[in-house]
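Removed from the display is one protein chain of the complex; every other protein chain stays in position.
Letters A and B mark the chains in the order given here, with residues in each chain numbered from 1 onward.
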């Protein structure tokens, strides 16, 4: 059972539940070739809290839900959810406030329910959480989402100011310079589940996003890490001036009992100011097999998968659920007319141990290879990474 | 009903309740004239989480209350309340720890229960939350508060250090310099409610604060924004050396059914070291009319108003409560013997939609005009701002 009770008010209209998520990671990486610099970073290990979430959610009157979630990893605050949802229209949900936007499969699916420790490189294309509105319609075997996100904000950067007088430096000070950016995006996702029986699942989906950039933040870049969080980026186009981008993606899930296939393709075209467009794409395919026979669970509400629950948890004298998985991913971020860029091929082998409903361990072995362009030179870098995670979540 | 249950221990002596507050803002401002620089900032939009609070409060034994509240807006931690209150003496409360000090009407009243999105410019004079003690006596139709706040602290600023040798810079480093400040203040507030019937309310109040500054922080300034949070300050006296200030304020509320008038005047005199005193004042008047007939609710305990509750919430098939309001405010921060300063006149038109007991939307249109002095030149700046807020709070 979940550690959090669901508190219900006397009139039955208000509820409150708590949420928590701890992901404790260990990583041991070989030398990593970094994209833009085309140099090698030293081999490194990392022990980090990847996510440390605390939140509350529930209903605050008939037809209204609320959600508030914070992340405290790396001893920093990161607001994740701060929104309310209107459910008064049949089959529909309208979420207002700071939220995550449905776009693609791996990105829409919770970070607590991924086959591998880190999302594949298509995640690069997803929108950041932002203030805005999102409307969702759920049909019999389909879900349609439409979102509008806005990030108009001023950020401060510390720069140095000094004066030279008669060849001598007279005064040196630190000054805060403000950078004002406007970004606005529209997202849509449509998923359809033609087959959804006890033993078989077929899910198909398509997503589209339009991103508008304005004023000081007309910069964009595409870059990716090798399926690990604590390394440098192996491929990176570098910043380029842009007014926005168009991104689309297609996705599919096929599940037969304890065997599952996931795949996704995404393509993004960014308008480059005073230059040719930048068009990049990425895709992945994941195969998973749960050795102990349990199945990944389909959430028809959001059109995503949820982790299997162990048939016999170790606290009940069992051995939990065991899963083996492999993922092949490719990110093509190399455009010949660009100064920088690269192609990244990543192979991830994973073992997942679902010890309890709320507790799992993950082990990933990663083999990544990047072909990079830096100005006029091309080079190839390889790396291997071993990483593990302990996750407690409710 | 509120989403948080009130948990009560078996012996009935201990309780716990949760608190949360989300304010999601949108702002669209024209060019803003900044006070001290007398220049214009570009027109800007903002989408920001204005407040994101989480807290708990309750009783921990007969006669004792506790309060712990944090703010996470802008992804930063801001401790709001961390205190305990002794209630063992009849009609009295003694609060110890980190807390807010009663001073004036708009400042004492919760940010979740303001007629307009932002407090008027008299808020400039209020004391920051601080460590200390506050004693409150509640009579039949009056409340008296007496507070002592202290902020003795060392703050670190990053400065640059370098050495010059033989005309060449030998070493450059960033060094943390500590600034030590002592500030101490005394606050009092007395409110009296001669009329408090179902249909009519008359509330009168007076406040006084003495502020002492010592050692490194003997700097003061008066400044104000045009009733919006994400713009620059339109008037600003700039920093001046001071040993402290005396501030007093008077306030009044008149309410007849769904019509309400609020007003406040504050005057502050700051002692200027080696120069004339600086005397500034500010005032405002607010008129509010709840179209759907609901009333603002008077809290006799603190001598402040609380938002109306919708007679028929939208989750009950109604249209919620609708309110229109207007506020005129004036800040006179211009002293002829000062280098900088200005007068700011702000007119705010507001529409509030109380959708549910815990949910409201606010829309403000602002017209502000500042007359600024910068050294020997005088200038006038105008601006218009449109802003909206979605607030969920319990």
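In this section, contacts are C-beta pairs under 8 Å (C-beta built on N, C-alpha and C of every residue); 3 or more make two chains touch, one makes a residue touch a chain.
Quick caveat: nothing in here was measured; it's all calculated off a predicted structure.
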Chain not shown: contacting residue from A:87, A:154, A:212 or A:356: A:356
Hidden partner chain, residues of chain B it touches: 7, 9-11, 13-16, 56, 58-64, 66, 68, 70, 76-79, 82-84, 88, 96-98, 130-132, 150-154, 158, 160, 169, 172-174, 180, 182
In chain A, positions touching the absent partner: 1-5, 18, 20, 22, 24, 26, 42, 44-49, 52, 54, 72-73, 75-77, 158-160, 162, 164, 169, 230, 313-316, 356-359, 390, 392, 394
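Following the convention adopted for this analysis, only the chains that are shown with their structure count from here on.
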Rounded Å distance, chain A centre to chain B centre (Cα mean): 38
